[in-house]
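This is the structure I want to talk about, given as structure tokens.
Here the complex is missing one protein chain, while the rest keep their positions.
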Amino acid sequence: MKTRLQVDCLVVGGGISGMESAITLGDMGFDVLLVEKEASIGGKMILLSKVFPTLDCSSCISTPKMASTYNHPKVTSFTYSEVRSIKRGPNGAFEAKVIKRPTFVDPERCTGCGQCEKVCTVARPDQFNDGLIARRAIYIPFPQAVPKKAVVEKKGVSPCTRSCPAGISVHGMVALVRNGRFDRAYSRHLEDAPFVGSLGHLCPAYCEMKCTQGKKSKIPVGIKGIERALGYWHLKNGGDKTPSKSGEKRFGIVGVGPLALSLAYFLAQKGVRPLIFTQGKRLGGSLLDAVEKGLLPKEILEDDINTILAQGVEQKDSPENTPFDALLEQNGLEGLFIEDPVRAKESERERIFSSPLKLDEPHLLPHIIGVARKISGPIEKFLEKGEYSLPEDAFKGLEGEISIQEPQGHNEELLPEEAQGLASRCLDCAVCSQCHECMKACPANAIDFSMEPEEVSVTTKTIIIATGFSLFDPSKKPLLGYDRLPNVITAMQMDRLLAPTRPYNAVLRPSDGKVPGNIAIVLCAGSRDRTAGNTWCSRICCMYSIKQAQLIMGALPIANVTIYYIDIRAFGKGYEEFFQQAKAMGTNFVKGKVARIEPTANDDLYIYYEDMERKGGLRRQKHDLVVLAVGAMASPQLRKAFMGDDAPDVDEMAFFSQSKGLSEPGVTNIEGVFVAGSATGPRDIPDCVVHANACAAQVASYLKKTEKG
Amino acid sequence: MARILVFSTNNISDPGIDLCGSNHMDYPLGVSVISVPCSSGIDPRWILYALEHGFDGVFVAADGTDCSYLQDCTTRTGKVIREAQELAKGAGLDPRRIKMAAICSVCSEAFQNHMKKFDQALEELRGEGNED
Amino acid sequence: MIKVNDSVVRELRSRGRFDASKCFSCGTCTALCPVGLPILPREIFRYALLGAQEELIKRQDEIFSCLLCRMCEENCPEGVGISGNIRLIRGLLNEKVLGL
Partner (left out) sequence: MASQKIGVFVCRCGGNISDYVDVEKVVESIKGVEGVKIARVNMFSCSDSAQEEMIGLIKREGLDGIVIASCSPKLHLNTFRQMAQRAGLNPYQYTQVNIREQCSWTHTHDRDGATQKATRLVRAGIEATRHSEPLHPIEVVTRPSVLVVGAGIGGLRAAIALGEMGLTVHLLEKADRPGGLVGTRKALFPTGADGTSEIDSLLQRIHTLQNISLYTNASLVKKEGSIGDFSVSIRVEPKDGQDRADTIQLNVGAILVTTGATPYVPKEGEYGYGAKGIVTLREFLDLLDSSRDSDGIYYEGKRVRRITYIYCVGSRQKEGHTYCSRFCCSSAIFASLEVHKRSPDVLQYHLYRDIRTYGSLEALYQRALDQGSLFIRFSPDSPPKVECGHNGGGIKVLVKDLLTSKRELEISSDLVVLVTGLVPRVEQQEVQDVLKLPVGIDGFFNEIHPKLRPVETVVAGVYIGGCAQGPKNAQESVESSLGAAAKAGSILLKGKVELEPFVAEVDEGLCDGCGQCVEACPYDAITMGQRSDGTPVAVVNTRLCKGEGACVPVCPKEALEIRGYGHEKIRSMIRGLLTE
């Protein structure tokens, strides 16, 4: 789907700077489009606990601003969207392509109730809690999100699901089993294909060959075992016998094998009333051979066949050589499928269907099911519209694949708990597992997996880059132990622990949930440091650390907090006073950069620094939690959207340059492209808000000047 | 169950109270909320009116230091509460039936605790009243 | 009392590239020294920069126990050429004090 939009200014990034400049320009009467990549606007600021130096609640300041951005009559906000390309148009304006990523949730219907999150089977690290806890694959970003709508994180289709010839949502089944929801897993399998238990024994498990876990660790998730366990589970527990749809149209099937049965099953699902002509044979066909060979337990096959019949499939025993016409006439059938392609040739009638699968050749069950599904489509179409068509290429490519030899039999029974264990190794490589639990739970029927990316062509006179900054990845300083040591956390994680909407409802350390009593805050973790690739000062860390020290001391009155620093950079209005206040509250300030962190036996931490202002020399100090005040890094990805060499310049740290000197803040080297807030370099919130407004002034001047011509 | 009237504010405390709901955190059933722009604009006479007409307690969920209108919001709201308590005393009502606390937009837990405690305190007050 | 002067620095610079003034006193070098020398290398350099030759002489044992392993140098946030600087100071001490 494509739409067009024409605006005065395209603001990229919905953090505090983007929101602020959008509101100001909107108030001036300009049309603004704001594009945010996350599912909610608010940026980093909404995730913070309290903010320096006034210690006001970040959420209380952000939420009204988010609401006024989103509801502004002159500002259109696209969330979960990306600017793909920006090109200069013929008349000087820019042509931008914005992709609205599919959220798979209809925003008009979603009421933000969160029922979907409760049933979702996939857990992901919650990016809005800096990975401290998990969220679900379907999620509302955070309680104050604007818009407060769920989105599904879905990265294509998992290789297991994609590789299944029977078209089973393998990942969904695995995820449901992992969550112990065997009944749902069984019926999810049935949504796609019958023969759950038989497949668990006979399937060659292409899914396991493609499994990402298998590629990573050499041992794939035991999907076939999981499927087999489901078969046994159903054998014991039953369930799911309700016919799917009741229809009027009758369709006959001559044959007793898996193709006939599967087709009957699929047609029943589509609301057709299938009638199987057994012609003196037992239901099961080639699968009965598998039973005889000991590859498939008899009771499992019976259970599978019963499940198919329970969908409303009828059977009738007519003489073997009854002409097809007679079958059609006598039974009031609209059409007929002949399992045996050789017999099907007897008649060329337009109501007779067949498949290329020869009965005397070995075929694998999942392929047979896949063929049955493929046939069911044209049959349904025929029944609905009377159009007979079996396109020549309907089965193209199948023959080759089908020639795989007989699979190994697996007979041993697997218990549900064992299957759960197998399933827990799944990596959720496509994130959403397609288990469809959310669809069933959503009271508003808002989930829609057919959603496609939407491309919006935007014509805009100006662009504001407000893409902010990213945080330094502390694993790039191995001596600080961030990856190795559970109780070394980042400042963003500490802010989440301190926020009232915090993940654990308390300030505690990750390794054992203990309330920390002696906390170290390590400044310049990834700033002012050549070895970190960032020689600049990150400007915000001193102050947010001083803030955290004060908040920690408020939350944990008996805790000791020590800040290790090179210089304390409390330079803004009220900042020095805030620093002195932290000192007066009892925060220890130690001059010395922490060079190395090592664990003790109980996950406490030794930090090493030079004690230059006290006794001198190397000093080792024990703490039970260490917070790394990670620096602010550039986030210049938007440059890629500018095609060719027309991209805005960046400085030596890759922040967007304000190329036109000290009197022209926010102006880049490209006419009509402006930059606001921390996309120009690290900035605190007040400086971002001021800069965003300065940028809005530049944009307004530019627009008014070009208006005049 | 005590009947508690909460005065909240549109931008600061009401979202905090909403968050209780979003998190399915329960508080006593007798709590009902009326939202106004700023806690400094709550009239003590409304508070008295509520007590005289059947509410057991009135709780003002104040903006505190997060108020976007006034830097001295807490002082002003405090004054409203004191005046309401005076009015209550004058009408022969227990001033402890009026309470205030700063509730910010994410203070769901704090609100829940305040409501539970206030509900209990009001029940106790009612008990005391019966003994008289 | 130390009377600050640039005599030592001038001397060292005449011998090679002495870049210790780049140090902004973070202490990483001391904290990473595997030998655990109590005053290396940041403080040594500062004595050199202040012109306090006698302080260097007092600490010559430490200056000569440095393994030149470059653990400090590799992790120095300011990229100070620590081992080269130590060598220069050793050269100075060799000549001035030990008369080598």
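Note that the chains are named A, B and C in the order they appear, and that numbering of residues resets to 1 at the start of each chain.
Basically, a residue touches a chain if its C-beta (ideal position, glycine included) is under 8 Å from a C-beta of that chain, and two chains touch if they have at least 3 such contacts.
Please read these numbers as outputs of a predicted model, since none were measured by experiment.
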item: In the full complex, displayed partners of the excluded chain; value: A, B, C
item: Options A:Ala310, A:Met653 or A:Ile670, residue touching the unrepresented chain; value: A:Met653
item: Sole residue of A:Trp536, A:Tyr609 or A:Phe642 that reaches the chain not shown, by the stated touch rule; value: A:Trp536
item: Subunit C, residues in touch with the chain not shown (by the definition above); value: 1-4, 6, 9, 19, 21-25, 43, 46-47, 49-50, 55, 78
item: Touch list for subunit B against the chain that is not drawn; value: 3, 5, 14-15, 17-22, 24-27, 29, 32-38, 40-46, 49-50, 53-55, 67-70, 72, 76, 79-80, 83
item: Interface with the unshown chain - residue positions in subunit A; value: 16, 24, 27-29, 51, 53-54, 56, 61, 64-65, 67, 71, 108-109, 111-113, 115, 148, 442-445, 528, 535-539, 567-577, 580, 591, 612-613, 651, 653, 661-663, 665-666, 681-683, 685-687, 689-694, 696-698, 700-701, 704-705
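Keep this in mind: only the chains that are shown with their structure count from here on.
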item: Pairwise touch network: line, ring, star, complete, or other; value: line
item: Distance between chain centroids, defined by C-alpha means - subunit A, subunit B (Å); value: 42
item: Chain centre separation in whole Å, for subunit C relative to subunit B (CA means); value: 67
item: Set of subunit A residues in contact with two or more other chains; value: none
item: Contacts with two or more other chains, residues of subunit C listed in rising order; value: none
item: Of subunit B, residues touching subunit A in the complex; value: 11-12, 15, 19, 22-23, 65-66, 68, 104-110
item: Subunit B-facing residues of subunit A, complex; value: 54-57, 59-61, 63-64, 114, 143-144, 499-501, 505
item: In the complex, subunit A residues that touch subunit C; value: 479, 524, 528-532, 566, 591-596, 608-612, 616-619
